[in-house]
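Take a look at this one; I'll ask things after.
Entry: chain A
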Amino acid sequence: MLEIKKIYHYYGKAKALEEISLKIEEKALDAVIGPNGAGKSTLLRVISGLEEPDRGKIEFLGERIDKLKAHKITKKGISHCPERRRLFFDMSVADNLKMGAYPVKNKEVYKAMKNFVYELFPRLNERRKQRAGTLSGGEQQMLAIARALMSKPKLLLLDEPSLGLAPKIKKRIFDVIEKIKQEGTTTLLVEQDAVLAMDIAENIHLLEEGKIEMRGTKKELEKEPRIKQVYLGI
Partner candidate 1 sequence: MIVDIMNMLFNGTLTGAVYALIAMGYSLVYGVGGIMNLSHGAYFMLTGYLLLWMLQTPFFIGLEWLTVVFALIIITVIGGLTFLLLVKPLQDSHVAVVIVTFGLAFLLEQVVLISPSGTEVWSIGQLRLFQGYTMVFGYPIVHQYVFLIVMSIVIVLLFALFINKSKLGKSIRAVSQDREAAGLMGINASRILLYTVMISALLAGLAAFLYLPGASLDGPSMGWGYLLNSFAVVILGGMGSLIGSVAGAFIVGYTISFTNVFVPYGPSWAHLVPIIIIIVILLIRPQGLFGKKELR
Partner candidate 2 sequence: MEKLAKRIIAIVIIAGLGVGGGLGAWFLFLAPGAGEYSWSSKDCPGAPSGISSDQIIKFGITGDVGEITGDGAWEGCYLAAKEINEAGGIKINDTTYYIGVTREDSDEANPNLVTSRGIAAAERLVYNKKVQFGIGGFRSEALLAYQEVFMDNEIIFINTGAATDVFCENVRSWYTRYKYFWRSMPINSSSLGEQIFNYLFRLIYVLNATYSGEIANVGIIYEDLTWTEDLVTGIEYYFGPYGPLPAYRNMLTANIPYDVTLTAADMLTHVNTLMAADCDIVIPIISAQGGLMLMQHYATLQPNFLVVGIDVQSQLDTFWTQTNGDCIYEIQMQSIHVTNKTPTTIPFWNAFRAEWGHDPLYTASGSYDALNFIVWAINETQSLQAYPTLTQKMETATKANILANPELFPSSVGGLGAYWPTTHDLVAGYPFGFTLFCQWQANATKVIMPSYNSVYIDSQLSNIGTLILPPWLITDWTT
């Protein structure tokens, strides 16, 4: 579905991504794990068009997207739920969702998506009229994911959904992510909390200092001593 071929990206002279290749199959849930500053968020930003890669190719459904602007990519079916949520804090929950459905022209689809999202996060339904800025951290994260889902994406990019949340709420969020996967949305998850990520992801990519160091399924990676030591803390 998504194919990244030898992507390079620099911030000024500082290298952020180096020769990254990645392939995501339809209906898969892939996770990218790695330490802080490894380039995980940059990878998602490059895919969703917030940054233009300096070299390399990105193909989505057989179409090149690496030169497109973010809003065009969104319309192609990639939805990016950015780091630190980036909600429209001055707008109500309902309006945030409406903005999430910006590319959706069909009213029926919009209604269906709204119902789906409210089903997924009943809490949001209760707080429909509330300003996004007044929600709690967990609710804000739910809203961010819900907003990303509203455009009925073919590929969902999730950036650090567990950041700054209490363990209990983290768990709940990850349950939802799994549920989304089961609904059939292809998902690329970026997560610092390797334990949680490896629990739900099918393929796991380890990103360190801008390079993909390792990849494989949970079982394969669990055998690696470095993963064990550094990321799983076993």
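One rule holds in what follows: contacts are C-beta pairs under 8 Å (C-beta built on N, C-alpha and C of every residue); 3 or more make two chains touch, one makes a residue touch a chain; residues count from 1.
Basis for inclusion: all candidates are chains of the complex that A comes from, given by their letters.
Note that the structure is predicted; figures quoted are calculated from it, not measured.
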(request) Using the definition of touch given at the top, pick which of 1 or 2 touches chain A in this complex. (result) 1
(message) With touch defined as at the start, can you tell me which chain A residues reach candidate 1 in the complex?
(response) 48-50, 69-71, 74-75, 79-80, 82, 86-91, 95, 98-100, 102-103, 147-148, 151
